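First the structure, which I've put down as structure tokens, then a few questions once you've had a look.
The complex appears here minus one protein chain, its other protein chains still in place.
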Amino acid sequence: MTFLKSLLIKLAIPLLSIFFGFFAGAIIMLVSGNNPITGYAALFDGVFGDIYYFGETLRMMTPLIFSGIAVAFAFRTGLLNIGVEGQLIVGWLASVAVGVMFDLPFVIHLPLALLAGAVAGGLWGFIPGILKARLHVHEVIVTIMMNYVALHVSNHFIRNYMLASGQRTEFIPATASLSSDFLRGLTDFSRLHWGFLLAIFACVVMWFLLWKTRKGYELRAVGYNPNASSYAGMNVKTNIVLSMVVSGGFAGLGGAMEGLGTYGYAQILSSFTNLGFDGIAVALLGASTSIGIFLSAFLFGGLKIGAANMQASANVAPELVEIVIALIIFFVASSYLIRWVLNRLQSNREGK
Amino acid sequence: MDYVIEMINIRKEFPGIVANDEVTLQVKKGEIHALLGENGAGKSTLMNVLFGLYQPEKGEIKVRGKTVQITDPNVANDLGIGMVHQHFMLIDKFTVTENIILGNEPKTKYGNIDIRKAEKEVARISELYGLRVDPKAKVEDISVGMQQRVEILKTLYRGAEILIFDEPTAVLTPQEIKELMEIMKKLLQEGKSIILITHKLKEILSVCDRCTVIRRGRGIGTVNVSETNQNELASMMVGREISFVVEKEDAKPEDVVLKIEDLVVNDLRNVRAIDGLNLEVKAGEVLGIAGVDGNGQTELVEAIVGLQKASSGTITISGNETTNLSPRKVTESGIGHIPQDRHKHGLVLDFSVGENILLQTYYQHPYTKNGVLYYPKMYEKAKRLIEEYDVRTPNERTLARALSGGNQQKAIIAREVDRSPNLLIAAQPTRGLDVGAIEFIHRKIIEERDKGRAILLISFELDEVRNLSDRIAVIYEGKIVAVVDPKTTTEQELGILMAGGKLEKEGEPI
Amino acid sequence: ACGQADEEEGQAGTPADTQDTTDEETGDDTDGEADAGDFNVKMVTDVGGVDDKSFNESAWEGLQQFGQDHGVEVDYIQSSDASDYAPNLNRLARDNTSLSFAIGFLMADDIYSVADQHQDKQFAIVDVVIEDEDGNTVPNIANITFAEHQGSFLVGVIAGLQTETNHVGFIGGVEGFLIKKFENGFKAGVKAVNPDAQISVQYAQDFNDASRGQSIANTLYSNGADVIYHAAGGTGNGLFTEAINRARNGENVWVIGVDKDQAEEGAWDGGNVTLSSMIKRVDQAVYQVSEMTMNGNFPGGEILEFGLDDEGVGIAPTTDNVTQESLDAVEEWKQKILNGEITVPQTDEEYEEYLASL
Partner (left out) sequence: MDIISTLNLIIPTAIFAATPLIFTALGGLFSERAGVVNIGLEGLMVIGAFSGIVFTLIFEGLGFGAASPWVALLVAMLIGAVFSLFHAVASITLRADQIVSGVALNFLAIGLSVFLVREFFGRGQTDYINARIFRESVPVLRDIPIIGNWFFSSIYPTSFVAFFLVFIVWYVVFKTPFGLRLRSVGEHPMAADTMGIKVNRMKYIAVMLSGALAGIGGAVYAITTSANFGGGTIAGQGFMSLAALIFGKWHPLGVLGAALFFGFAQSLSIAAQQIPALANVPQVYLLIAPYVLTILALAGFVGKAEGPKAIGKSYEKGSR
């Protein structure tokens, strides 16, 4: 009974937040002279109206799930990883580099390329991790700085060693590719690729790692209370580093999804991909839980894909979606309000 | 009647709990009025209501006969009510003066703080009431006793006439407690009235005029202290009889379990905190460490359990040297450790009670297999210990945060004792707990001693050290300056040793 | 360079006859004969958006003009992210768009795959040539490129003639094949009229960092350059800011704008620092290709290079700050380029060869 009730509240908060977010978006559309019903109909249509767009939504979700997991994983261990963006960029580059440079059978090539992405991202996470653990350097600044370093370094590598045409590298060969004719066929030629299944798997892995393993227990303990953890004989420093490495590894895999799945190459980036920064929002909306991340990545992916249709067929500026996302996060974060209202309702009922 | 304070039928609710239920408290002018009750009885809540931090749901407050609405601490200040909080309300990084003047700062004509004038004023008041403080010192650098004097000065600076002390003695050394009692008497002479919350019945009996008892949020009654005794107060409070003397036989010490030789430890600021310390604890005895806070107790414990590096010297446990091993290695060589700050070091408050109980053993078989946790086994174990150690919790999956201090402490003790360590280090094991919980913990410690464990007890509570220990080692400036027999040493004598003095008489080492 | 096949004078507003000699007939375009009734043209912008004051906007203007002139439905979809290109192009293809434009070389790979999935649909892309694995063009994609190097050459001529310090600068956005065309063309133009001029080149590696642009401009001007040409998008804003600041302090410094007439950006209450701009008539190109397609001559698989000849590139109409001497020289060099007397370099290697040949 209490379990049901708490589950209900847990669900009510995000659902109500999403509702309020869309509601506020509708008001903005009204005020700016658009019809919110056509606007949202177009948005909805842009996600579910055609299997192609649905496929694209799932494709868009894929890196968001990884970056969301990356943020959440660090968050669970008390660290704020703003550097997912950079870790994702180096992961993208490294996976494509392995994809392009080697000539191997599929069963080795693809895993190796994925591994390269994870390792590169992990390395990018290792630096702020070790600095935090050894020298108490604030991870937020280091990760912010590492984002810029990643952007420039990866552009440098592509420009000088891997440039094929225009701004990008060679295409990776089929042996390193995640793209799936089956999934494409299923979704009418969307770019949905096997990475989507990997992302689901990653959700399970995160859940299992954090909640079912010894290491996960330690990581959470360190996150909640480093003092008590060191009293209990855990190595706080190692765990901080490990957490950043794993987090970076997930982020790097997110980059590999783009490199080996969506695009099939790496490119000179003239600005950040924002996939990493969006990951912060995905993780927060998903309350740093696996299932939450999956669902909020779907919401974000859908909003992003649907926004184009909203603009195309209802003439609503795509920025509206960003406003809606912001408001949803706001309401989720302010769940105190919703909780308070729910409590009020409940105690009124019990009072009678 | 000339009551300065009357709180009549106060009711205060928190979500899901009634903290004060029709409690009445009447304080006469010029008296020290004790407020007594178990942990969580609602004492602090009642005082926070009086101080304007909480708003009561029901009830009336009269100050000097006039009904008032105390909507926030400013109103309380204006009414002349000051409060010394259970958990100090001091800002570590500020100086003593800054802490005192906060919210009431003297200004120069340029609008900045007139810090000179403030310091002078602080010096003046502290002189007046005999409260020695250094106005320019940072709070993080001064002793707990001085911090408390700062708290008192804060109220006096604001011209408080009615002072509330919430468990002021829990953190003080005997000397400091004595000084505090003197200060209180002085305050009375100056015409102030005092409300004192304490769990120590002896203190109530020695300084208070009247005592109001609350139990589970309800007022039980008010008695004249001169007409009551320890047992009556205790049974009013708990609702049953309590024994105060720890029943124990003489110790039968056996082999040396912990042996420390010439230990030197530098603290975090690289100051020598332990300075050539020697100590032995034998199986089957309780060795109590008596000392004023800040003489190296923390560093001693942390060095033994491996959390601080020893610069030189050796630590041996059951014949194996453990100097500078990792905490886990040390723990595995047979140490149990009840840390002094249970929230900071003892528990992961956001873990469940069960996860906390396994905090030292989660990685061992059968709780972990191949790196994977086996939760059913963990919870099975936790359930057993919760029962055995009478940890009052809805179930083993409840967050540790939701437990009261006493029950949190019991969970820690369950965890540490159950591993059957050769050496059990108990640092401040009963700090801030009520008599019921204290009784339980004391019994448990003696039980373990009688099973042949070596117990190292560190406590600022001299009574506790004297009651439980078979030998008392006095620590002063990082050295053991004397080891004495509790049966033949008086409190005064211990006090002298703790202050760095020497005993004229037979204080031979034993 | 292969698009140079077209030698005819093109007049603005009429479709340039750009039959590629290597082009074979690539199947009959069934959509080609569609009457104006269901003929429609739409475009996908790159992340700059339809109102980027640059080539997306220019393309959209051309398309709107075309729509007006011929009563044809035109529309655009904006991409907010590189990963939007493919779905957006797909959306157009699915909506039975008669001709879908991809504006910007960033969409190269996406249009290739979308065109492959929708072989019955007609596409066109700006700024890049799409080739398949074997290096052949794709039959249902028209490739629109510009001879930016030629236009840059002409503004280089102006810079070379009007520099007083004998030192000019170039600020690039992100280094790459396309921006290199601007750089090398510009340098060649400067050297053509002023072989001793010093040319400083710096890339911001960012198209959207005005602060960086300003810092670079500051460095270049401080080091003696007095004319700076940019091909750096929003980063170029900083160049204008710096130049205006200096002009206000009485310094004689100039900016050469890019893509469109940037006289507006250079205006300040005491004058205008914009010397000239290299304009790129994306609107013309889009208009013409649309018209060709409407008339059943979809140039699929062809490479259309819009150059000096068809006014695809050139110097901006605002010439208030350009001397008559420079204007004459521009005309003179334009003819030399048009009649093949000189070949304007595009890559670093070509530039080296060009220098050697001077």
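Order as written gives the chain letters A, B and C; numbering starts at 1 within each chain.
The working rule: a contact is a pair of C-beta atoms (placed from the backbone, for glycine too) under 8 Å apart; a residue touches a chain by one contact, two chains touch by 3 or more.
Here the structure is a predicted model, which is why all the values come from computation and not from measurement.
Put simply, the hidden chain is in touch with A, B, C once you look at the whole complex. For the options A:Leu123, A:Ile144, A:Leu186 or A:Leu342, the residue in contact with the chain missing from this view is A:Ile144. Note on the undisplayed chain: of the listed residues B:Lys107, B:Lys369 or B:Lys451, the one touching it is B:Lys107.
Between the chain not shown and the residues C:Gln64, C:Thr165, C:Asn245 or C:Asn297, the one that touches is C:Asn245. Checked against the hidden chain, the listed residues C:Gln117, C:Ser200, C:Asn321 or C:Thr343 yield one contact partner: C:Ser200. Listed for chain B, the residues touching the missing chain in the whole complex are 48, 51, 53-54, 72-74, 77, 83, 85, 87, 89-94, 98-99, 101-105, 107, 111-113, 154. As for the chain not pictured, it touches chain A at residues 28, 32, 80, 82, 127, 131, 135-138, 140-142, 144-146, 148-149, 152-153, 155-156, 271, 280-281, 284, 317, 319-323, 325-327, 329-330, 332-337. Residue-level contact of chain C with the missing chain is found at 49-53, 57, 200, 202-203, 205, 208-212, 214-216, 218-220, 222-223, 234, 237-238, 240-241, 244-245, 248-249, 264-265, 267-269.
We take it that only the chains that are shown with their structure count from here on.
Farthest chain from chain C, judged by C-alpha centroids: B. Remark: chain A and chain C have CA centroids separated by 36 Å (rounded to whole angstrom).
A straight line joining the Cα centres of chain B and chain C is 77 Å long. Distance between chain centres (mean CA atoms), chain A to chain B: 46 Å.
Contacts from chain A toward chain C in the complex involve residues 50, 52-53, 56, 60, 152, 155, 159, 165-168, 189-191, 258, 262-265, 267-268, 270-271, 273-274, 304-305, 307-309, 311-312, 318.
Those residues of chain A that touch chain B in the shared complex are 212-217, 220-221, 224-225, 227-235, 343.
Looking at the complex, you find that chain B touches chain A at residues 15, 305, 307, 326-328, 330-331, 337, 339, 344-351, 355, 359-360, 362-363, 368, 371-373, 375.
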